[in-house]
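Remarks on the structure that follows.
Here the complex is missing one protein chain, while the rest keep their positions.
After this line comes chain A, so read on.
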Amino acid sequence: MDTHLVEEVAALTPGDYKSDVKPIWCPGCGDYSVLAAVTRALANMGLARHNTAVVSGIGCSSRIPAYTSCYGFHGVHGRSLAAASGLKLARPDLTVLVFGGDGDGFSIGGNHFLHACRRNVDMTYVVMDNQVYGMTKGQASPTTEADWCESKLTPEGPGVNPIQPVSLALACGANFVARGFSGDPNEVARLIVEGVRHPGFSVIHVLSPCVTFRPEQRGWKSTVHPYGRQPTDDPNEAMRAVLEDDGFGLGIFLAGNRRPFAPAGTAVKTIQQIEEGFAV
């Protein structure tokens, strides 16, 4: 992150980044911890609220912008990365964070995820993955196991293999890829800070249990484990290592060196000069 983005702010606390709006989330939802991690990360970085934009799509986790006291944009389902890319490209002075869930990001928004990774605009994408559509009351998402039979929509199970967000992000060229667990908000906050500070597109995959439709995910706290490797700046090495990942390894997989996509025009012509080009 460019140093000029950080303004001296009179020591804001995490609470200062929270709005007065009560989340719609169920008691015990992992997303509360992610919200806590976000406000902690923002306070740690001392980002000015008015220079920070929080963008999301649709879904439980996408409700997060209004729960912060920053500028927020709550768009349509699956298009958060497109809206955020436009915002950051047009306003490179802002710090842009994008939030959403596994359905929003990898199903309806899958194409934008692919292209956001390869475009590498300098922003940070936090995906709260609970392997289910919560807001529509429990349907399989692209990260749901093929044999999960608890949905009325797919009572025999979705029958297709889940995607692995971390390896997908690496394959598509994301410049910073990490995984966190909502049960450890301090670590998630650290990953968000690292992601924001790292130039280019940062993907932070956060395992965030849905206690209502996937109550078995309460057990994730004993399934997650440190990834056990040092972050690499080599995407190939990260990709090889991720092949051994069981989907629950936590930490930073890649902190790459790709240059962010930040085209900028320079005013070298006036409207009058351009107009002269039409003259007969």
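The criterion applied here is as follows: contacts are C-beta pairs under 8 Å (C-beta built on N, C-alpha and C of every residue); 3 or more make two chains touch, one makes a residue touch a chain; residues count from 1.
Throughout what follows, contacts and distances are computed from a predicted model.
Engineer: Which listed name, "Acyl-CoA/acyl-ACP dehydrogenase", "Fe-S cluster assembly protein SufD", "phosphoenolpyruvate--glycerone phosphotransferase" or "2-oxoacid:acceptor oxidoreductase subunit alpha", is the one UniProt assigns to the chain that has been left out?
Structural biologist: The record names the chain that does not appear here as "2-oxoacid:acceptor oxidoreductase subunit alpha".
Engineer: Which candidate, A:48, A:171, A:211 or A:239, sits in contact with the chain we can't see?
Structural biologist: The one listed residue touching the chain not shown is A:48.
Engineer: List every residue of chain A that touches the chain not included in the displayed model.
Structural biologist: Interface residues of chain A facing the absent chain: 20-21, 48-55, 63, 65-66, 69-76, 78-79, 82-91, 93-94, 111-112, 114-115, 263-271, 274-275, 278-280.
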